[in-house]
Structure formats: C-alpha cells, structure tokens
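Of the protein chains in this complex, all but one are displayed in their positions.
A, B and C are the chain letters, set down in written order, and residue numbers restart from 1 in every chain.
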Amino acid sequence: MSQLGFSDEQRQFRDFVARFFREQSPVTRARESMSSEAGYDPELWRRLGGELGLTGVHVPEAYGGQGFGAVELGIVLEEMGRVVYCGPYFGSAVLATYALLEGATAAQQERWLPPLAAADIIGSLALAEPGGGWEAGIVQASARKSAGRWRLEGTKSYVLDGRTADLFIIAAREPGSAGPQAVSLFAVQAGAPGLEVEPLQTVDATRPLSRLRLSGVDAELLGEPGAAEPVLRRVLDRAAVALASEMVGGAQALLDSAVSYAKLRVQFGRLIGSFQAIKHKCADMLLAVELAKSAAYGAAEAAAREASVDELREAAALAKALGAEAFLQAAADTIQIHGGSGFTWENDTHLYFKRARGSEVLLGTPAAFRDRFVEYVSAREVAHE
Amino acid sequence: MSQLGFSDEQRQFRDFVARFFREQSPVTRARESMSSEAGYDPELWRRLGGELGLTGVHVPEAYGGQGFGAVELGIVLEEMGRVVYCGPYFGSAVLATYALLEGATAAQQERWLPPLAAADIIGSLALAEPGGGWEAGIVQASARKSAGRWRLEGTKSYVLDGRTADLFIIAAREPGSAGPQAVSLFAVQAGAPGLEVEPLQTVDATRPLSRLRLSGVDAELLGEPGAAEPVLRRVLDRAAVALASEMVGGAQALLDSAVSYAKLRVQFGRLIGSFQAIKHKCADMLLAVELAKSAAYGAAEAAAREASVDELREAAALAKALGAEAFLQAAADTIQIHGGSGFTWENDTHLYFKRARGSEVLLGTPAAFRDRFVEYVSAREVAHE
Amino acid sequence: MNEPAAEQVREEVRAWLAEHWDPDLSLTEWRRRLVSSGWGCPTWPAEWFGKGFSEALGEVVQAEFRRAGAVGVASSGVRMLAAATLLEHGSEAQKAALLPRILTGEDTWCQLFSEPGSGSDLAGLTTRAQLDGDTWIVNGQKVWTTSAHHAQYGMLLARTDWDVPKHRGLSFFVLEIEQPGVEVRPLRQMNGHASFNEVFMTDARVPRDMLVGKQGGGWQVALTTLAHERRQADGMRNWGRAERGEGRVYRELREEQARVMEPYKWYPQRAGRVDLILPVARTSGRLADPVVRQEIGRALMLERASQWTARRARAARELGQPPGPEGSLGKLAASVVARAAARAHAAAAGPDALLAGPDAPAEGMVAEVLLSVPAISIAGGTDQIQRNIIAERVLGLPKEPRDDVDVPFRDVRRNPSSV
Partner (left out) sequence: MNEPAAEQVREEVRAWLAEHWDPDLSLTEWRRRLVSSGWGCPTWPAEWFGKGFSEALGEVVQAEFRRAGAVGVASSGVRMLAAATLLEHGSEAQKAALLPRILTGEDTWCQLFSEPGSGSDLAGLTTRAQLDGDTWIVNGQKVWTTSAHHAQYGMLLARTDWDVPKHRGLSFFVLEIEQPGVEVRPLRQMNGHASFNEVFMTDARVPRDMLVGKQGGGWQVALTTLAHERRQADGMRNWGRAERGEGRVYRELREEQARVMEPYKWYPQRAGRVDLILPVARTSGRLADPVVRQEIGRALMLERASQWTARRARAARELGQPPGPEGSLGKLAASVVARAAARAHAAAAGPDALLAGPDAPAEGMVAEVLLSVPAISIAGGTDQIQRNIIAERVLGLPKEPRDDVDVPFRDVRRNPSSV
C-alpha cells in the first residue's frame, strides 16, 4: 500500500530541482537544443552530472551516485517534464542506467555506472525493433558466439539518443530461438565496426531517435546469457514510472499555462477564464493531471521500496497510461484555450504537444498498458480468492 | 449512393404518423402499458393494424400490406421512438415480418403475413440464446426431423414479446452441426406442447423479453432447410436499420425535452440554457442526433432500394452504432440537464434512458457494429483496388 | 487550555468504562450515561456534553471505547449535521433542549434546504417564513429530503426578507415535522428506490425561539451544515460496518444503523460498484474480449487513481503540509469513476445488460448500477457546479458576471412555478 506523501527532504529536493530547471533550462533552452548540431546542450548535461548529481540520483553511492531511489528520480523527471528538458537524461540516466543496475555483473557496473552517473558518458538502451514493442519477446536481432566473441546482427529502432550515445545496451537473442527466453543484453561502444546509426526524423524533436543497423558488431555480454527477460521487465516498469513522472510534469506546466492565459486574455469584454467552456475544460484538466500525479507518485513509491514485481508492474501500467492521457489531453486543451496563437511555432505549447504525442507511444501505448493492468489486477484477485 | 431526401409524400406520411402517436400514444400511454397485465395496449395495437395499416406498411399489398418500403417503416419507428411506444411493433412488424418476407415459402407468407400485417396476431423471432449474439452462427438449439416432423430442443433468450406472441419464428440447427450453415427457421405457435415461455425482468419495461425453453416442440420448417444464414443476415440488417430509426426518434425527443427545459428553468437569476455548460451540451447532442439521423436515413434508403448486401450491411452497422450512442448520450445528458428532477420516476426521461440502455445491446453492441463496419469498408476498398 | 496527558485520559476513560459500560442496557439508557458524563463527545465543549479535548485526545478516548467494545453516541445520518450546526450557531436553550436527544439517537433529523425551484442555486429558495406574533408561519416546498418520513426535526432554510439580496434574506429554523402544516411524501427515483421525500409546508409553525442564529443570517448557518455534509460524504465509504456484539445495546444499535442506512443502500451502485466489474466480466466470459478489457481498464484505473488521490490528500494533512488541489476533486472524480464503471459494466455484461432482477448479472446489481449512476453527477452539487467551484476556488479563474446577488431578491428572475 503506498503512502503517497513526500517527506520534507523530498519537498526541498523538488524545490531545488525545480528552481534549477526553471532558471537554467527554461523552455527556450529546449528550443535551442533541439535545433542545435548536437541535439542537446552538452554543458547543461555535464552540470546535471558533476555539479548536481542528478544523473546519478538513483545510483548507489558506491558507483558515484546519490543513493536515492525512484521517488527522487521521479521528482527530477517531473521537473524536467515541466520545461520539456531536451537532453539524454531519460535514455541514459533512466533506461541505460537501470539496465546496468538490473542486468550487469558487478565488474561491469563498476566500469560503466560511475561515468554514467557523472554524465561523463551517454548511455542508450536498444531494445525495440522496427514495428515496435518494448519487451524481450519482440527481439529479432541475433547474437552469435564464435571463438569466445559475441557478434550482433539485426536492426534496432526507436533508439533514444542514438546519435550521441557513447554506450549502447542492446538486446539480442540466440540465433534460431523464439519467445522471451534466450534473449541477452550486450554492451557495444559507439563507433564499433559494423554499427551504423541512422537518425530518424521524429514528431518530438526534443527526443531524438535513431535506427541502429548491426552487421556483425563485436559485443560484450552483460550479466548472464538468456537472462534479459526479467531484467528488461524490471527496467521497463521503472522506466515507465519515470516517463509517467515526466509526463505529469509536462501536463502540469500546460495546465499552468492554460490557466494563466485564461486569467489574462479578454474576449467579449470578459476574461476568457470566466466562460464556463474554458472554466470546465480547466477543471477537467486539473482532475486528469491530479489523478495522473497520484498514479505516478504511487508508482514511484512502489519502485522505491522494491515492491513485489506484481505491485510495481500494476502501478507502472497505471501511471504510464494515465500520465499519457492526461498529458496529451492537456496539450490539446491548452492549444485550444490559447486559440490561434496556441497553434503557432512561437508559442511553447506545441513543444509539449509533440512531447506528449511521442511519450504516448514510447514504451507502449495507453491501450496496451490498460490491457495489462486488467490482466494484473484480475490475476491478483483470483490469486487472493 | 444514398440521396437522403424525403419526398413530399413521405413528409406528409411522417406528419400523419407523428400526430397519431403524439395524440393517441403519448408517453403516459407507455407508462400505463408497461405496468399493465398484457404489457402493451391491445386496442392501440389493433388500430395500428386495421385502421392505420402501420403494421404492414412495408408488406406487399398482395399480403394485405401497404406495399411501401424501408423508408416508410423507418418513419413509423422514428415516430414511435419519440413517444417510447410500448407494444410489439418492433418484434412483430419488423423482426417476425421480415423473417417471413425473407425466409418463408409463398404459401407460408400467404398464411401468416396477412394476419401479421393486420395486427391480428403478434409474431416473434427467437434467434439469440443465453449469452447473446444475433447471427446464425450462435445457434445451439437443435431441430431433429423424424417421421416427417421437426422437433425443436434448446433454449432461446432475449425473445421480444414472448409472453404475448402468437407465432414464434425459431432458429435451430441440424443436430451435431456447427457454424452458420445448417441453421433453419421454424414456425411454432404459442401454446405448442413443450414450449415454455419465461418472462425475463428487463431494464426497459417497455420492451418485454422472454426466455423460451424448447422440449421437443413440434415445428414447421420455414422455406428451405439450412438456408437461414443469408435470410437472417438480411432480416437483421433491416431490423438494425429499423431499430436505428426508433433510436433517433427517442434521441430527438430527449433533445427537445432538454432544450425546452433549458429555456424555462431559472437558476442564479438566469435561464439555465444561457449557461455555456448547458448550451454546449445541447449543441453536442444536436450534432450526435443529426449524424445518427443521417446514418439512419441513409441506411433506410439502402434497405428500401434493395441495395447490394454489402452496401446495406455497411449502412446498417453505421446506423445502429451511431443511433445507439446518440440515444444513450442524449438520455444521460437530458437527465443531467433536468438535474434532480431528471432522476425521478415522475419525469419521463428515465423511460427513454432505459429504452436507450436496452436498444444499445439489442441485436448487437455499438462496438460489435463498429468492428464489422471496419471489416466491410476495408473489404470493399481492397476489392475496388 | 491545559490539556491532561494522554496516559491520564486513557486511565480515566478505562476506569469510567469499567464502571459504567453495560451491553445489556437499552441503547438510550447507555447513551444518556455518555451524554451526562461527557465521554460520548470528548472533543465537544465541557459545558455541552463534552470534555473540551483536542482531536488527538479524542482519538485516545475512541481507542479505549473500541478496545472495550463500547457503543458510542448516535453519530450517523443528518442528525450529526444538525448537532454540528447547533453547537456552532444555536442558542443556549436550543443546545440544551436538542443536543442530548440527538446524541442518544432518540431524535432523527432531516435537512430542509433544496427546493424544486432551487437546486444548484440553493440561495435562490423561495420557501417563505413570516413572523406572526411569536410564531413563524412557513409556506413552501422542499425536496431531496432524506429520512423526513421518520424525522422529528428538520433544519429549515426559509426566506424571511424579499427586499435584500438573495443570500441575506434567509433564516435558519428548527422545524417540528410532526405537525398538521407539514406533509411528507416519498419521492420515487428512476432506479425504483424512494430514499428521498418531498416536504410540503402549508402554514407550518415554528416557535420564535427556534430561529437558529440571526434573522437574515441563515445562509451563514447553512454553510456550517453544508461543510459538515461534505465531510460526511467524503467519509461515506467507511459507513455501515455492522456491529457484531451481543446484548441489548448492540441489538438496538444494529436496528438503528439499518434504519439510518436504508436510504443510502443504493449509494454503492450510484458510485459504480467497481468491485463487481471483474467478477461480472469473468462470469460473462467477456474478460477475454480486448475491447471490453479497455473499458474495464479505464474504470479500474480511474478508481485506483482516485483512491490514491484521496490518500495523497490525507498524507499531506497527516504530514502537516498545506493542502493541494487533490483534496477538492473527490466529488468530480467520483462522477468520472462511476461513469467509467457503468460503461465497463455494460460492456462486461454484454446482452445481459438488457436484464434486471435476480436472473441478471450480479443478481441485478449491474442493472442497478446502470440506473443509479446518473444520480452521482447531480446529487450534492452537479458536475457543472463542481467544475465551477474547482475552477474558481482551486485554479483561481474569474467568476462569471452575475446579476442575481447584489439586488433585492424580489427583483431577481426566478422559476415561474415557485411561490
């Protein structure tokens, strides 16, 4: 049972993070970053690591992290979501870092977690393939061992920060195998021979994606062979929670923007916020945002206290689905409330709208998570009978 | 391609039918009928047949009908829907009559259509079984021929007007067969030995349903053996169109009621219809009702001009799904606009609400029709490529 | 305000209970002891049947009562709204005369606020009270009154001045129900239940000393009632735990609870009975249908998130943090959950959604859900009013321009049918 309260320390941490992003990375920064050569702001990124320790907030102190948990990670992402932070945090600090935390040997963790936690390198998890699916079962890419070396073949898609990543964690399976078993994780460094990175054109320019072509790429096995399935489940549940936090941050920023505008804008001699059509839209938005927040907070707590797999996956599905819906609806409503100007490039709303569209399908659609949620709840009910 | 206009004759017919129901069968009549012993008003029913010819509006003149088509039938049902007419019209004049028109031999038609068209007897189509489904494929009831006589075994459910019907048309299959083929239609008269009629308690008391238990009931084969599947498809497509017409009539009545109330009721010193919350709800209701009407009218035209099977089934699915959604939403919104009084027994809205709830699932849910619509449209597109 | 220590209180209450608690007393006898001792309402003022304790100390007392299995004062239903209102606004004489029998459960109360002509716009009510000598003469009609048919008293809000703005011309009275000028009629709802009444007042009489608060100050008094009503509605989920003890006092308590709960028995259906969705879907075989699962998922997710939102508000309160918006959304969230639940039930039931009664899914509960859910968006403030309140009070959006609040009520447009 989740408690759903934040301690005073956590609230102070949130204030600190919120102030940092508000001041150092307002939305104008996302605009600059997304159209820059690198696609992110390397200096800001390094500050997140070295100066602030945010890239390692959830990494054990032994590996150079802060040793906090999923709740603090959720706070970071929520505040990043508010400003549509444009950088490799979600791909590197969440997906890749969790993959190493959950799936690598101690030696591998010692080697890669400190530079990841310090934002000295960028990590990227390459799981999905053309056609999508964020689970071990969909993996087609193959890993063949010969003469003591693993070689990867195949295509990965929707890979976050592929163009800028230093380290790829790639899921591949034994040749000829099928199903979620027989899938392993591998580490490949950027620039490895046979690894081709093709940037994809994305709806959300603040979250760059790539396609990876693997042609006999030399790779290092992470952890045990054939053990990727449970690892990926833990990683993806945690990542879904983190993404949900980012989405509720974005949704809250939209609500704030819509409400401020409705308090300023006059039409027909009245503030538009005094019209029921606008008022009720804002109230519904608030309800959706608060429900999504509760889901995200509850899920972060479940992840933080190493809840049972069942409890976490249920909460993660809830958080991801409600977060995506609230974010997308808030974006559409905020455009609508801003009227014509809400549809312009100059207005920030479209950055959130595009982030919402992208986040909706990243890691799985709300429909897929809704279906799973029913499965989980029903299974638990039957088990408890 | 449908034309979607009504001729002047059709408009006059509508005016005539509308006036009749408004004057002779206002909603109070439905209230009386639904709680009466018979469950309908036999005198009114006989007037629909003899005096007005409405029960045979779509029956060829050779069988004592008016010889009009599906458009006129749709007009009758739309006007009945407006007043939540409570009587066996849909079950007898639509389902049973269409079943005979489509699936009986000329001799059988000569025998049964005239009394049906004249409302001298009540017919009822018994197709669905416990668990539902309005298509030949679901039939489990069996028909065994021995010594030249057919005997039916099984259970039918959701049978309209079972308690008052004189003639049942029952779908049953060859023992041991499966799938939509091998299903035939049979005629059984009320009171036949082995036929047990159990009234079901229904959400919509204006449309009584029964369960039939068949224990070796002696039955007469209708038309050819094993030919029921295409017959039922034609019958059910036409019935879906008729039901859609009834639903848009109900939805229109609700909209009228909501709008009148919003023009009369004062809160906060203003007519409530001047509040955007009410105003926009009414506008959305109008849009849904008009879209549903267009679908129902287009589908009635397709049925009337004996359109291709493909065109009719597509239009019928459209009309049934949109009609059900518009009706149910209009009912919920009208209750809401009426506020507390809308939730009382005294207020007529609940009669429409219950009719809407029942009509939503009768013959198949909107979700099922939506799925089929996609199938049909997609098949046609591919065929035309 | 020097409070005794918790330990001391615990010992005192234990000793008192050891001496006085007796499950074979009649419920009224036992509660009279509670009232006279002050242990029944320890957080009430010492001079009014309480002990003037803090909430925390009150919790200590309650814990000892639970430990001993001792029954408390009558605390459910509309009577507690009356008690809270009288405690805050009543005269000395009113408190002395009315509070004890509220606490013992001897008196049942009802609330006479809403009228056919004023639902959302409560302050627009038109029931009229005119002073005639020492008696107020009341004429008008009230509606949505729970339990009026067995109530002794009604909290009556009536208009005593038509020449001032609407909120300023109302007065709050205690009306005796059992009198010739008051007629109570049951009001049947679309789901077949009749848990409310209409109350017709024709020259009904209220003694002058049964005005609560000031003449023309009724709106402020009613706000106290409404605030407690909201709190009670929030707590409704935990109601009606059956007491299981043996002895006369328990027997009478169970009867009292059954009587009090009777009008609310369909409220769980009104809220959508989310708990029944999966069982219904399993029984119908539709749990495997992906489209049905989406509807079910929507309802289950909204319900879960809604529960967690209430818990968030509670957690913030317990941590002493300022309340966020999450605390104001419960009523609207309940509507959203209930609607989603109704859709899920209909989808899960399939064609059996046509049926009602014992043959229907979940022994007719699904039918009852489908026919009860529309009430949740109306009762106790429509969704539209909730959205206005949330937008204005929580989000700070500007109010709609109004022309009915600053003018004499006499000049305000109102429903033609109202008196």
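The definition used in the following text is that contacts are C-beta pairs under 8 Å (C-beta built on N, C-alpha and C of every residue); 3 or more make two chains touch, one makes a residue touch a chain.
Bear in mind that the values here come from a model prediction, so they are computed numbers and not experimental data.
Within the complete assembly, C:P290 is the residue of C:P45, C:P186, C:P290 or C:G396 that touches the hidden chain. Which of A:R213, A:H350 or A:R380 touches the hidden chain is settled by the complete complex: it is A:H350. Of the options B:V183, B:L322 or B:I335, the residue whose C-beta touches the omitted chain is B:L322. Check A:A62, A:L200 or A:V382 against the missing chain and you find that the one touching it is A:L200. The chain not shown here is touched by just one of A:G148, A:G176 or A:G269, and that residue is A:G269.
Where chain C meets the omitted chain, the residues involved are 289-291, 294, 401, 403.
Seen across the whole complex, the unshown chain contacts chain A at 128, 131-133, 157-158, 200-204, 209, 264-270, 275, 277-278, 332, 335-336, 339-347, 349-350, 353-354, 357-358, 360-362, 365, 367, 371. Contact between chain B and the unshown chain involves residues 2-8, 11, 259, 262-263, 270-271, 273-276, 278-280, 282-284, 286-287, 290-295, 297-298, 318, 321-322, 367, 370-371, 373-374, 377-378, 381.
Going forward, only the chains that are shown with their structure count from here on.
Most remote from chain B, judged by the distance between CA-atom centroids, is A.
Chain centres here are Cα averages; for chain A and chain C they lie 44 Å apart. Measuring from the averaged C-alpha position of chain A to that of chain B gives a distance of 51 Å. Residues of chain B in contact with two or more other chains: 275, 277.
Touching of two or more other chains is recorded for residues 384, 387 of chain C.
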